[in-house]
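The other protein chains are all here in position, but one chain of the complex has been omitted.
Showing chain A:
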């Protein structure tokens, strides 16, 4: 292997050559075909590795996985969940709920507190802590789930895990900590952006800070999947 040559390529790409060396290098690129071809491949490799290990590429993969999981999961669960008796139960609950709301002047956190199930561990995943956190969360044992989430987040900080961790904090009344985490997600770029904003509003609702709750709700775009809930809460706050 022509070691000197590769060291020269690297120095050229890292801009470490003197003006004179650089001029020599560039003139060799013009005249020496073998040298130029070799350099082009070297440069291709540099670009490839730069992209492969860039934080953007890593974030993109995580984001795609989480959107994909979500997309395919909702499709599957629809098939199972839409049995007619579910509709009947849902309808009667809604009516009761409506009657109940009628008597209440202000909406409460409990009215909207309906956290979704966590499903991190799927398709052969074997992260034990994540499984424990998931089980505790789904069993509504939030006090137990929080420290496990914290351990997991130290090594694997994905928006999905952070989102469920924040809900656990909110349920456990660690409101300040919950709000910091929701805000973090709210200003991020993940699919949990809008959901986190919604929960941030719910946290304000829990504190009966209706004005902040409303202000936050108004920032949620109308293509948010649970926008009807947002609308409902806004109407009640008026």
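The rule is simple: contacts are C-beta pairs under 8 Å (C-beta built on N, C-alpha and C of every residue); 3 or more make two chains touch, one makes a residue touch a chain; residues count from 1.
Here is the rule we use: contacts and distances are computed from a predicted model.
UniProt lists the omitted chain of the complex under the protein name "Sigma-70 family RNA polymerase sigma factor" (options: "Molybdopterin-dependent oxidoreductase", "Acyl-CoA/acyl-ACP dehydrogenase", "Sigma-70 family RNA polymerase sigma factor" or "Branched-chain amino acid ABC transporter permease"). Here one chain is not drawn; of A:15, A:31 or A:47, the residue touching it is A:47. Contact with the undisplayed chain is limited, among A:3, A:110 or A:238, to A:3.
On the side of chain A, the interface with the absent chain consists of residues 1-3, 5-7, 9-11, 37-38, 40-42, 44-57, 59-61, 63-65, 67-68, 71-72, 75-76, 123, 189-191, 193, 223, using the contact rule stated above.
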